[in-house]
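What follows is a single structure, written as structure tokens, with notes after it.
For subunit A:
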Amino acid sequence: MIAGLGTGFLSNILILFFIYSLVLLPSAALISYCDRKLSARLQARVGPHRTGFLGMLQPFADLLKLLQKRSAWDWSWEDSVWGSFQAMAVYASLAALPLGSALLMDTEMSSFLPFFSALVLALGSLLLGLNQATIAGWLGGIRVVGQVFSGVFPAFIAFLCVGIHTGGFRWKLLASAQGFYPWSWTCLTSPFQLIAFLVFIISGLIILGLPPLEGSQFPSEIDGGVVSHLSGRRWLLFQLSKFYGFLSWSMVTVVLFLGAWSLPDALVQVLEAMEAKILVSLMEFFWLMSKTFVVMLAVIWIASANPRSRVDQMTDFAWRVLSPFALVALMGAALWESWVVF
Partner candidate 1 sequence: MELLRFRKRFVDKHQLLSKIHEILPTSAVEIRRFGREGPLSLWIEVQSLLRLCTFLKQDSELQLDLLEHLSVAEFEKVLVGTYFLRSYQTQEQLILRISLIPAASEAWVEVDSVVSVWPMAEPMEREMQEMFGIRFLGLPVGPRFLPEYQGFVLRKGALPGAFT
Partner candidate 2 sequence: MIEGLEWIDWKLGPYHACLPAPMVLRLKLNVDTIVQCEVETGFLYKGIEKIMETRSWQAAMVYADHLDPEAAIFGELVFCMAVEEVMGLCVPARAQFVRMILAELSRIVSHLAFLVRIAKTVHSEVILHYLLRDREKILDLFELLTGARFSLNFLRFGGVCTDMTEGFLERVLEICDNVHIRMREYNDLFIFNDRFLNRTLCLGVLKPEWVLGCGVTGPNARASGFSWDVRKQNALMGYEMLDFAIPVGTGIRGFLGDVHDRVVVRLEEMAQSAEILKQLIETVPSGEYLQEGYAHLKSVPAGEAYVRIESARGVLGCHLVSDGSSSPLRVHFRPPSVGHLMVLPALCEGLSSEDLPLVLASLDIGIAEVDR
């Protein structure tokens, strides 16, 4: 075997490829289908059900149609710069995902990566906006950046509270501190952690824009902001980058607060005894993904039921309300750890 690499390295690579190609990338189609059917049910109507059985093939029809759109103007070098930058942002948000105990490269700072991928996404939107000649593009790009910075600050502090509780920022450490049953999840261990959990969810929504998967049916700005210049494949790439940002943010939320991939201990011992390591990692992954999907659909449902507030109202809310709560949660978590020894 290659020196220094564990025996399971090749099997890990195989499982990682299987997970990325068959579960993570198509999850965009699954979530967009569930989102359209769920929001249709909420609005007392029937979602797409003419394409394929119960409309299952609707996302694939949309994908194939978008790939066929020929852009009316030729591909200039600004677009290629933006295209490569956005592809890098998508890779960044997907590369740093906590996928299960046996599969990841775990370093001391590995759980900081999703924040930097969110910032890279915001920078991508800003560059896209400024590169367009339209006013809507400029204003949209600047608004996105203001929105993301106001969201990242309280989220980062809430993330530190979890670090205090678990004593480190490794994914393994964060996951092993939480058990399978809800009362052992970090968000329910102390009231301050609960505040940190709520602050993390809401600031995540502010980063990704409320509602997160904002279709271009009713744009927030008058002219659709950053999306106004895009069409066809570029629009698809931009929407996918927003979707995978939302997917990685929900995964991080599940890992930090909602009991990551920890299965019941009895089940783990039995499987360990049977030397079925790959089965354990797969079950852990699917347990993590099911919780992530539940979080995503709940967030979409809550966000789409309420009217949307203006961008400056969102940023005011983030600075004036979320940040103080995050700081209070930080101090509380620190005191809780030092005084209350369990």
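How were these picked? Simply put, all candidates are chains of the complex that A comes from, given by their letters.
Assume contacts are C-beta pairs under 8 Å (C-beta built on N, C-alpha and C of every residue); 3 or more make two chains touch, one makes a residue touch a chain; residues count from 1.
All of these numbers come straight from a predicted model, not from anything done at the bench.
Asker: Using the contact rule from the top, which of the candidates 1 or 2 touches subunit A in this complex?
Answerer: Answer for subunit A: candidate 2.
Asker: Can you check the complex and tell me which residues of subunit A touch candidate 2?
Answerer: 39, 42-45, 135, 139, 211, 214, 218-222, 224, 304-313
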